[in-house]
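With one protein chain removed, the remaining protein chains of the complex are shown where they sit.
Chain lettering (A and B) follows the sequence in which the chains are written, and residue indices restart at 1 in each chain.
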Amino acid sequence: MKEHTIPVFIKSIEKLTPQVKQFTLSPINMTKLPPFSGGSHIITYIAGENGFITRAYSLTNLPDQTDSYQIAIRLSENSNGGSKYWHESIKMGDFLKISYPKNHFPLSFKAKHHVFYAAGIGITPFLSMMAELRERKTTFELHYASKSEDLCSFYSLIKENFADETTFYFSNRHNKLSNETLLDHRIGTHVYFCGPESFISSFRNEAERLGYPKSSIHFEHFAVSFSKNNKAFQVKLTTGSSISVSKDQTLLEALLINGINAPYSCRVGRCGTCEVKVIEGEIEHNDTFLTEDQKNGHECMLTCVSRAKSEKLVIQLN
Amino acid sequence: MKNQPIFVQSKRKYLFLADQKGLTILNPIIEQAIINNDSFEVVFLGKQKEFLHTDIAHWLSQQKMGTYLYVCLPWKELHPIKLKIEEVGFSEEEYQWFGHGDKSKNVFCCRCHEITEVANGEVEINCQYCHLLLEVSDHYSALRHAYLGYVAKL
Partner (left out) sequence: MTYIDNLEQFPYPFKGNMYRYSNNSIPLDVPKSVDITSNYEEEIKLKRQLLRDHPKRCFQSLSHTLKAQWEILALVMNHLVNYYPDKFSLTKTNTLWTFRNLILNETQQFIYGDESTLLQQPLDFIGRHVQEDLILMSERDGNLYLDAGQLCFPANWSLAFDLGMSFREIHYPIPGFKEEKLDDRILNFLLRLEAGNPWGRNNWSLMAGNRLDTSLETFDDWGKGRKQVTAENAGDLVHLRVEVQTLFRLSRSNGILFTIHTHLLPLRKLAEKRAWLEQFYHILQELPPYIVDYKGLSLFKDVVIDYLKVQLEKEDAS
């Protein structure tokens, strides 16, 4: 992993609800953590038995608070390690590494009004977003659904700070959040959804049905990280030569070692310089550069990080 | 901007803002809305334009999400209305605009930053302020609402 990380330790752990714990992380070397923009998250890296457990969590503290970060984690029933580990094994004083803050869920700049729809732990990114809008003096509202008041994370914090903007919906009181409220938003409104997949898709679909433009609809999706179990493969160039790529080698490295003048710059799958045409074969795309459409097309690949899914590839260098 | 208005399906409501000539250009779209039984409103922009601008801003700001707007006005009147429309909160994806009649072009002088208005299609002009001979380019700034004029001769 080439990415720079920040070493932190667990300063405190607080139970917010029977299922949600809040962790406060403080920096080890740095005196301050970077401030962040509303909606930001961090990646946490915890050394586990089979390599690092990496997870993305929204930062729930105020954007300008730089002595510590807070994240809130809900124990999920079918956890394959992440939340279970956080809930059961992490103790105060433990060390871990985190990424710098990243934002894949930024506030719209041009919106005239912002409306947040949260279900359960989906509330987390909205806390910093609302704080930022308060500071910008821009109007917003929050619709927050939870099973009950007891299970509603950040209930008192929200009541204290955002009472006028917030409507709570508790299903144990038969007060259900429905997507009909989407009918009422004035022109220039941007809507943000965060919660279970079914919740997000129900609201997205309704907003699109009403004619909301795509750019006014925002929803949270975290990038997935994957572990590697590389295999060797063969590459044929349209110029005729054939090259084997061992499992410990990147395609780019193999090309260069074989004297082929392949273009490259960053070597981490970010800049796109090393792109080549794929004539034949399926690709395992490991870059963060190509769009989903380009990746699914299997017509191009980045040699510095991506590999063959099939046993053989035919590629063309320009 | 498209050359021909295109009907955008499945919006909850359609708005049309045009003058006499503009209405004839938008007519196929209005007819389409009628055929589809969509709800729509037409605002006719007559002579007293100054007065109407605030009313139009108010009318637009009362609209709900899911509304789609078509505007067709003389080129000269289009730009200020577009600024209003966007200020109210309509995004590029929520309206289409068309101009008719004479079209002119603003040219930003690379030397003195002043703007000279010229007829569409001019390739070389003199800056109205510093008189530098400018080559009109198609490099456009929305903020300046002008095309860049480069030094035409060294």
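Here, contacts are C-beta pairs under 8 Å (C-beta built on N, C-alpha and C of every residue); 3 or more make two chains touch, one makes a residue touch a chain.
Being a predicted model, the structure only gives us computed values, none of them experimental.
Across the entire complex, the residue among B:Val8, B:Ala57 or B:Cys110 in touch with the chain not shown is B:Cys110. From the options A:Ile10, A:Leu75, A:Ala232 or A:Cys266, the residue with contact to the chain not on display is A:Cys266.
Residues of chain B in touch with the missing chain: 108, 110-113, 132, 137, 139-144, 148, 150-151, 154.
Contacts to the hidden chain, counted on chain A, fall at residues 2-6, 34-37, 40, 63-64, 99-103, 106, 108-110, 215, 261, 263, 265-266, 268, 270-273, 288-289, 291.
The working rule: only the chains that are shown with their structure count from here on.
By the touch rule above, chain A contacts chain B in their complex via residues 110-113, 182-189, 191, 207, 209-216. Residues 10-12, 60-68, 86, 88-91, 93-94 of chain B are the ones that touch chain A when the two sit in their complex.
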